[in-house]
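Scroll down for the structure; my scribbles are underneath it.
Missing here is one protein chain; the remaining ones are kept as they sit in the complex.
Labels run A and B following the written order; every chain starts at residue 1.
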Amino acid sequence: MTTFEIRSGVDLHDVQGNIIKGYGRYGFPVARYVTYRINAAVAGRTFIKLLVPMLTTSVPWSESGVVEEGTKQPPSTTNVALTYEGLRRLGVPERSLLSFPDEFVMGMRARASILGDVGASAPKNWDPVWQTEDGQQPVHLLVTINAESSDALAQRYEEVGLAARAANDVAGDSAGVQQLAGHRSAGGADAAFQDGAALRDEHGTPGPKEHFGYTDGISDPYYKDSGSRSSNVIGGGKRLRDSSPATDAGWAPLATGELLLGHTDEALEYPAAPVPSTLSKNGTYLVYRKLHQNVATFDRYAASEAAKLSMEENLFRAKLVGRWPNGAPLASFPTEAEANAFNAKLEQAKADRFDETATPTQRAAATERHLELKEQQSGFDYREDIAGESCPVGAHSRRANPRGSLEFGQDHAFSTPGALVNRRRIARRGLPYGDSSDRSVDNGDHGIIFMAIGASINRQFEFVQQQWMNFGNDFRLGNDQDALLASWPDEDIDPLRARMTFEVDPDGMEVPKICTGIPQFVETRGGDYFFVPSLTALSAIARGAVDPT
Amino acid sequence: MVGAGGGGRLPKSSKHYGLTALCPIKLGTAPGRNSSYEAVVRETLAGLDSHERSPMARVPNTYLARLYILKDVFYEGRSQQEHLKSQYLFFGSDFHGELEPYLRGMWENIEPEVRLIWQHCVAFGSSVNSAESFVDYIKKCQVSNTFLFNGSNDRPLAEQLKGLYLKQEFGDFVASHQGASDDELRSAFLSFAERVQVTKLDGPTWRPGAQTLESARTHS
Partner (left out) sequence: MSNVAGKAQALNVWTPTRRKGIENRIIFWVLPRFFKKKLRGLQTLSLIHYARWVIIAPKDFPNLGEGQPTEELRHHYECFLSNFNGNWDQYIDSFSMSLGTGLDMLWFKNVGFPNSVPIEPFHAYINANSIPTDHYYSAYPLAASNDVKAAQRVRDSLVTLAGSASGMSPKQFRQAYDDTIRKHQDDISRLDESVIVSLATEAVQNQARQEAF
């Protein structure tokens, strides 16, 4: 049954909508990320004042007849986030500024060695908009717009631009807030904004694929009181010990404080947060990372390495990520036939659900079926696959969320199987950008605007990126890096260094396969760390009324 | 396990020894300096080379070791405040084997550094002039462990290092011989075994303390 928790411990009107809603899932296939510099505090504060009424909150949208409460889904959404330098320039007092965590104060560029942004990913190779001459963060304010159509997107972009101009008029400074160009795009390196868009299938319908050909955006953490569908706890929550991962008894919601400041977290306390609490409560952090994808290299490597290891290429691709390109998890569907059969059912149920010619009863039944199948897409763990014979221990999605598997089969080693995982979850809110229909070159305009949201950048995103993607010790995999994201300081790296093992049943007859010479598939092209204030905090910032005394 | 006397081991059957020693540093101003003895000791420690060039790299069977200065105890704000009367050079070492041979090995291999590090400790200059007297001295400074945890193993260091060398070399061998025929595989392995000398502990192997792969291999 679809039920929404609306009345809860979180004031969803106060929480910006991009935090809780993966807009891509709600039929918003296009997005625009607009970067601003704040040169005059008054203009910046006025801009925020004008933006606040335009912002999308986390209040659930009504879905025809299912809930009584909630607002109607708009044609576009708008959200705003600020860097440390942005907060400083808006006049937020020193005492509040100093209470932000180090990594946020430093910004993403200064964290390059922690994040493995070296070689092709080094900050000097980022898009011009992220370059800095004075060592300060160049981008101060980020507006993110998601929309159901390009028209709706263009219209909202126009309105945001008007607000910026109006703010500059008020301040009497035509460059008070200044839109920063310099995003690399198909048209060159100086685009006025960064566009993102769901990739379209051969019929032109936007879908969930990313540029390497995988279905993305499936797993999504589920937090207590976040207002989303309660069955999303399956696979999205934290793993409990004794019930099946296929059922909601096998999972519990993550503490709200893992996502939002001002709420208790998994360590039974309020996450460290800036002062005063009106500035931090219901706010959170956003990591914005533009990740270029070398599609030609990826395709070439998948074909040649699969052949070298005598594997079906599709299986090879699945092993890298832990899900088949069609999204079915390897842990539950170890063979391609099973994965395809499952996916066919899922697609059918989805088609039936939105079939305009069917009766309401038929559609309701199809909806039920579709949701159940989606639960199967998420409701699994690796505890029956400790060795990694179905899903490799080093597969991207297993690294990113090992679910219960870090007990390594030692049941009851920890008080809960998710002890090492529950504080490392991140909510992904990005979209692909560009076009990769020409698969023969790497240097087209294509990649992911990766956005990660959580209450601590350092404990969640940076930890996952550094310890789980760029390193292997927590998985007992030495220095092995994630195959998708591995980055190298230079190109001629020893091929035996860049490798990944596809494990087998230790008691069986097969032998493990080891991919070697994995090239760099993904390059960082820019980004920064942002604070996503609550609406209350934004109003206080806009009034210049933040007072930590 | 509340070890009496020796107290560096738990359980007694383990070959892992955890030495904890607190060596009092002389009080007062170091001769010819405007600083305390403690400051001189700290400077000496700061001047030691690290990793493969650390003196401890030459002390047989040292897994991990540390030196720091205990300046005082901490005040927790809830009880009566108190202070130490001396400052102590803390020497902790986790190693394989028995205490006395270990300390003798230390003296034999790094006597000049031992003298340099400990020279300003109480009673060191007056009593230590040989391996045996060094052993006696450290034993006087030793405090018993209450509880010792081994999350690794208790093999001789040479075995641990050889293992690491073999793990790395064998991994590379496996990764680069996938798809070889049975004949090729066996003969390639035989030359591999010839090269890596599986049972020979003194080489080829990894160099103690090596911080980079390059310097680890220079030993092999």
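Note that in this section a contact is a pair of C-beta atoms (placed from the backbone, for glycine too) under 8 Å apart; a residue touches a chain by one contact, two chains touch by 3 or more.
Just so we're clear, the structure is a prediction, and the values are computed from it rather than from any experiment.
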Touch list for subunit A against the chain that is not drawn: 110-111, 113-114, 116, 266-269, 272, 387-388, 393, 406-408, 410, 412-415, 419-420, 422-424, 458-459, 463, 466-467, 470-473, 475-480, 496-497, 499, 501, 503-504, 506, 508-512
Missing-partner contacts on subunit B, residue numbers: 1-2, 10-11, 16, 18, 20-24, 27, 42, 45-46, 48, 50-51, 54, 56-57, 62-71, 73-74, 76-80, 82, 84-86, 88, 90, 92, 94, 122-123, 126, 140-153, 155, 157, 159-164, 166-168, 170-172, 174, 181-183, 185-186, 189-190, 193, 198-199, 206, 208-213, 216
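The rule is short, and it goes like this: only the chains that are shown with their structure count from here on.
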Contacting residues of subunit A [partner subunit B, same complex]: 308-310, 496, 499, 513-514, 516
Footprint of subunit A on subunit B - complex, ascending: 171-172, 174-176, 178-179
